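The complex is shown incomplete by one protein chain, all other protein chains being positioned as in the whole.
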């Protein structure tokens, strides 16, 4: 599954798109990312699934579009 | 003494500047104008003396700049 | 006393020039612009074709000076520009241009809003709405 990465998290993760495997919900996704990128624990971000920001743990289907969004700073 | 007239009151009075005589305060001015132009009684307007709208009867010196102001409609 | 009155409609080109001038003021983060446009209102089956604006100029400029001072005292503005048409402005043309700039957006937005309200309520300006058949009525602000 592909994970899109934006803003300052691109610096932290080192890419704007990474492959994630063996995750079927967003809690597991976050655990896996935090163990691979420990600095994420100190970062503010939200997770979007299919272009909607999730409020709680969410099941990830194989074709889900997942993204990590740091605080917005447009305008 | 000259009285400046603006907006719809120009139509009512027939001029944008008229001469007024024998008035030493704004109450007398209004009485004189209302007797000469009875339709003024049905009109909304304020009186400005020296470019300030007066709130109550005001003494008129000979060099006063007096104006009749119907409701503003700029913008 | 700074003049705010322009003869006839305010052109889009004039507005652009005003905006472009501010590119050198690099402390500005936000601009807010209000434009009043003459509307083809229908009154008793007659359509407005233009508004003819007149003013009590000496009083309007003194009043404008006072309002400007009050707004600069109240909001943290970098600059503010106001232009109002006199004479004939046709339907679809611009008759009022209020332009505020500030470091952070709140000041520019709030100051512009207050300026527009004060102009409508406090400036001795009158609009005569001229219909397509050349009869007219006096505009009423709400």
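By written order: A, B and C. Residues from 1 in each chain.
We take it that a residue touches a chain if its C-beta (ideal position, glycine included) is under 8 Å from a C-beta of that chain, and two chains touch if they have at least 3 such contacts.
Quick caveat, the model's predicted, so the values are computed rather than measured.
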The omitted chain touches A, C
The missing chain sits against chain C at residues 12-13, 15-17, 19-20, 22-40, 91-94, 101, 103-105, 109, 113, 116, 142
It is residues of chain A that touch the chain not shown, namely 4, 6-8, 48, 51, 65, 67, 69-75
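FYI, only the chains that are shown with their structure count from here on.
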Chain A to chain C, mean C-alpha position gap in Å, rounds to 48
Averaging C-alpha coordinates per chain, one finds the centres of chain A and chain B separated by a number of Å equal to 72
Per the C-alpha means, the centres of chain B and chain C lie apart by a whole-Å value of 26
